[in-house]
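Let me begin by handing over the structure; questions about it come next.
As you look at this complex, bear in mind that one protein chain is not there, while each of the others sits in place.
For chain A:
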Amino acid sequence: MEWLIFFILGAWLIISALGTVLAKNPIHVMLFFLSSLLAMAGLFLSLGAELLAGLQLIIYAVAIVVFYVLAITTIPWEKIKRFEGVYKTEILTASPILLVLFLVMSYMVIKGKFAEPSGVVKDNVEAVGRTLFTSYLFPFEVASVILLVAMVGAILLARKEE
């Protein structure tokens, strides 16, 4: 059963990721990306990370995708049709190299030794919250500062010059 869910969600994820990379129209790219994010949330659920699946849906699938669509609608696409699509030479050069890289890394993963499963996290959300606000409190604050700086920077960059 676990393998069945893995194969369905994994095939969905790989197909929508390939669609994201190879689709021509930017709106189709965004739709494929949204589909891959949904598959990703399903994979997180099947791995037992419920909080992260919810955050994936809330932050990525709603906030970031809406942001991308907003930026796409800002730019007049009919003027820059020639920038759609992929570079032909680069895709012919890069895909064999990346395929070889994938095979080598998969071989290393299959042949390598993994740690034995040690302990199960029972209440996922509670455990994540407790660890986040005790051991990782300082990185949490740093992350909030990063978000603030990014917000100020985005406002400064996208502002129209007077």
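One rule holds for everything that comes next: a residue touches a chain if its C-beta (ideal position, glycine included) is under 8 Å from a C-beta of that chain, and two chains touch if they have at least 3 such contacts; residues count from 1.
FYI, contacts and distances are computed from a predicted model.
Novice: Which listed name, "Carbohydrate ABC transporter substrate-binding protein", "NADH-quinone oxidoreductase subunit K 1", "Glutamate transport system permease protein" or "Gluconate 2-dehydrogenase subunit 3 family protein", is the one UniProt assigns to the chain that has been left out?
Specialist: Hidden chain, UniProt protein name: "NADH-quinone oxidoreductase subunit K 1".
Novice: Considering the entire assembly, which residues of chain A contact the chain that has been omitted?
Specialist: 2-3, 6, 10, 13-14, 17-18, 20-21, 26, 29-30, 33, 36-37, 40, 43-44, 47-49, 51-52, 55-56, 59-60, 63-64, 67-68, 71-72, 74-75, 80, 82-87, 90-91, 94-95, 98, 101-102, 105-106, 109-110, 114-115, 117-121, 124, 127-128, 131-132, 135-136, 139, 143, 146-147, 149-151, 153-158, 160
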